[in-house]
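So that we are looking at the same thing, I have put the structure below in structure tokens.
A single protein chain has been omitted; all remaining protein chains appear in their positions.
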Amino acid sequence: MKPQIAVSDLCKVYRVPEREAGLGAAVRSLFHRRYRDVLAVDHITFTVQPGEIVGFIGPNGAGKTTTLKMLSGLLYPTSGEVRVDGFVPSERQPAFLRRISMVMGNRNQLAWDNTVSDSLYVLAEIYGVPRDEFGRTRDELVELLEIGDLLSKMPRDLSLGERMKCELIAALLHRPRVLFLDEPTLGLDVTMQFRLRRFVAEYNRRSQATVILTSHYMADVVSLCPRVVLIHQGRLLFDGDLVRLAEQMAPFKLIRLAVGNGGGPTIQNVLSGLAQPVTIIEQNERRYTLRVKRTDASPITARLLNDLPLADITVEDPPIEAVIDQVYREGVNG
Amino acid sequence: MNRQRMNLRGGWALVRKSLFSYMAGRGFFWTLALGWMMGPLVYMFVWATAAKAGAAGGFERGDFVFYYLCLILVNQFTYPVSNWTVGDVIRSGSFSSWLLRPLPAIYEAIGADVATKMVCMPFSLAVVAVLGLVLRPSFAFSWPAALAFVLALLLAQGLRFMLAYVLALLALWSQRADALLGLNDTFLFLLGGQVAPTALLPGVLQRVATLLPYRYMAGFPIEVLMGRLTRTEVLAGLAWQLGWLAVAMLLHQFVWRRGIRHYAAVGG
Partner (left out) sequence: MGYYLRLIRLFIGTSFQRETAFRANFAISLLNTALTLIAGLAGVTILFGQVKTIQGWTFPQALTLVGVYLLVGALRDICIGPSLETLGGLGGEIFVGGFDFTLLKPVPTQFLVSVRNWRLWALGDLTLSLVVMGVALARLGQALTLPGLALFLVALLVSMTIVYSVLLLLASCVFWYRGVPLTWIFDSLIQMGRYPVGIYPGWLRLLLTWVVPVGFITSVPAQALTGQVPALTLVGGAALALGLLALASAFLRLSLRRYSSASS
């Protein structure tokens, strides 16, 4: 199938003025401006099929938002090719703009002092949504987002979470084929984040709209995105299944156990008697966290269950944040 | 009041902080200064042209030029910025952080005021110098007039600052108190020596101008400098300045106490 988004060798270079501290440097900068070239996006290549949900992850300043802006036409690439739905985004053709939509976590497009329904009406006209379709889409979204009667209120009177819900309706009113979400859960409470994720998943299922999501919250990515693109210092480090990344980067598991009362050997005895390597990461009175190789997890767990009076035991994958942090620091190797 | 209680170090640090941040944005401030000098410039040309045929109200062309060039500088020296530095801070809610500091809130306002003027003054002085060379104002210098001018100028700044600060504090009560600003500006324009030197105002307006504080915020020091006032008039004017300054300070106390109580009650 023809990809909906095709990015090839995409680059973005910023010229940033260099300025040092101090009065002398400030005076000098009046006459002679020095610039530095910053490679924000470094030869990125990937494709996205229609209906996919892809998560862009990476540390701050990695180039995620820059890439997103190039995909939506807000930013001109320095070099390379971008094609979204057959269009070149930077040409900003009205037909292209009607097919996409963007939601930014820390910015609102809804007018502060007009009721939400008024703003929605204006947007419907701007995007040329037929009257009856407008009503249907709006009602559907209101029901999905469980908004109730917020439509008659003004954004200035809404809480952050309520505002974000209204922003989503505004963004989806014209049924875009591609939806860009730039940190949509920023600052929202846990319940709202959960609801938002559920909504995005359901919306994608119903409408088959392609969703590109950037987020710092791993929970967003883990629960929503079967596929992640990892961008670090402008370069694409990984493109694929997040679980596969974790298995590749951190081929170990964590065993958390709590030793109960009762006699028998101490945990140190048991551990030293094991053939496989075990590292104790954490120890808190009777609670221990052990790190073992993925393949060793089962036999070691069996031994522990057998030899120790355990009050509790769980076997977990390492927290995804730790994996990602390791990737940022060490890169993806092997 | 010992040094510790007055926290002059803190106050001076505030001036420096404002100064550095304003200097970085000097384009913004110079544009502001340009805006402030437009009014006096227009009226300078108007009156100078009017006086070409002959003196108008006792002012020759050169007198008008001098008067208005001075007005640009005096206006710059006394222009109050409290509505933005204080009013906006109150409206946005950051005022609470001022209240937590071991520093009277008025220090912030003074700091911002001083810093604004330090950044704008070089620009205004440069423009006035150039205009002075081109337009040839007429001026007779005298030591007593100059000294009285300095005194009147300082009092004018104090008075104008205080009144503007009190108006800005009204934001503690009402979200839309800034509407009064327009009113204040219009009075200053009419009675403060901007549309015309006070001496040229028609009868009843002139009398009102002598009573209200606006003349003493801008026009009066220039009249003193030009030596057109008699000794009694100068002393009377200075007395009016002091009187209105006292009124402004009393008003400040009142507005501050009630305002803070209201602000704290509503939750800031």
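For clarity, chains are labelled A and B in written order, and residue numbers in each chain start from 1.
What we mean here is this: contacts are C-beta pairs under 8 Å (C-beta built on N, C-alpha and C of every residue); 3 or more make two chains touch, one makes a residue touch a chain.
Just so we're clear, the structure is a prediction, and the values are computed from it rather than from any experiment.
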item	value
Identified contact with the non-displayed chain, of B:13, B:50 or B:118	B:50
Touch with the omitted chain, as defined above, among A:94, A:130, A:148 or A:262	A:94
Which residue of B:14, B:119, B:166 or B:201 touches the chain not shown here	B:201
Missing-chain contacts mapped onto subunit B	25, 27-28, 31-32, 34-35, 38-39, 41-43, 45-50, 53, 56-57, 135, 176, 179, 182-183, 185-186, 189-190, 195-196, 200-202, 205
Positions on subunit A where the hidden chain makes contact	14-15, 40, 66, 69, 72-76, 90, 92, 94-95, 97-98, 100-102, 104, 107-109, 111, 113-115, 118-119, 121-122, 125-128, 154
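To be clear about the criterion, only the chains that are shown with their structure count from here on.
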item	value
Centre-to-centre distance between subunit B and subunit A (centres being mean Cα positions), rounded to whole Å	53
